[in-house]
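Mind looking over this structure? Questions follow.
Only one protein chain is missing; all other protein chains are in place.
Coming up: chain A.
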Amino acid sequence: MPDFIAELLNRNDIFTASTIMEYWGGLVTTVQLVFLSLVLGLVIAIPLAIMRTSKNPLINGPVWFYTYLFRGTPLLIQLYIIYYGLAQIEGIQQTFWWEIFRGAFYPALLAFTLNTAAYTTEIIRGAIVATPSGEIEAAKAYGMSWALRMRRIILPSAARRGVQAYSNEVIFMLHASAIASVVTLVDLTGAARNIYSRFYAPFDAFIFVALVYMALTFILVFAFRKLENYLLQHQRPVSG
């Protein structure tokens, strides 16, 4: 460890090696939780978004209901229902499900995944619906099947339109993950709450954690700008 950091750590009460390790553990949990829920949410959202654009109400209806349910209720309530609700189901403690849901991580992951999948479904659906009809007609004129059209034309084109809105959802998810600490998960916010209640120094404990969230957001914003540049490079003017 560089000398100036060691010196800084020696001069204050709160940022000792053990609290830094607690924050680090919290950072790892937050990143795992947010990353996994976003990846799983996106994987679920793509087929759901395609179903959502179907004209058949039997396909479109259930997906509409799902997105309405999860966008219409607060994430905190969903987390409470999944975490405390599952434990109240008679006999669940004797099934293999309990191995998964006994801890706090997987209930939180489930709640976050279902929530972000609902929002992402609607973002992708909007992008699919906005596909210019000329592109679809051209694809049909080439004799492309529905699946090929979806894979080669509609989804890539939708990805370009959806990426900005999706970057908001990613950042929103990072910040929403702060509520995981209410179900005993020690994420970044949970670590800050533990340290705050040990030292009674709200400014130090929470401002530090706010800075970590800001740094994470900065990384996300940067990554999405790169992604947007890549996806939309065909729209940039050709430089002379």
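Points to keep in mind about this one:
We adopt the following convention: a contact is a pair of C-beta atoms (placed from the backbone, for glycine too) under 8 Å apart; a residue touches a chain by one contact, two chains touch by 3 or more; residues count from 1.
We adopt the following convention: contacts and distances are computed from a predicted model.
According to UniProt, the chain absent from the figure is "Transporter substrate-binding domain-containing protein", selected among "Transporter substrate-binding domain-containing protein", "RsbT co-antagonist protein RsbRD N-terminal domain-containing protein", "Oxidoreductase" or "dihydrouracil dehydrogenase (NAD(+))". Per the touch definition above, the residue from A:Ser54, A:Gln93 or A:Asn168 contacting the chain not shown is A:Gln93.
For the options A:Thr16, A:Gln32, A:Ser157 or A:Asn194, the residue in contact with the chain missing from this view is A:Asn194.
The chain not shown here is touched by just one of A:Met144, A:Val182, A:Val212 or A:Leu231, and that residue is A:Val182. Within the set A:Trp24, A:Phe65 or A:Tyr84, the residue that contacts the chain not displayed is A:Tyr84.
Take chain A: the residues that touch the chain left off the picture are 84, 87-88, 93, 98, 102-104, 182, 184, 186, 193-194, 197-200, 202.
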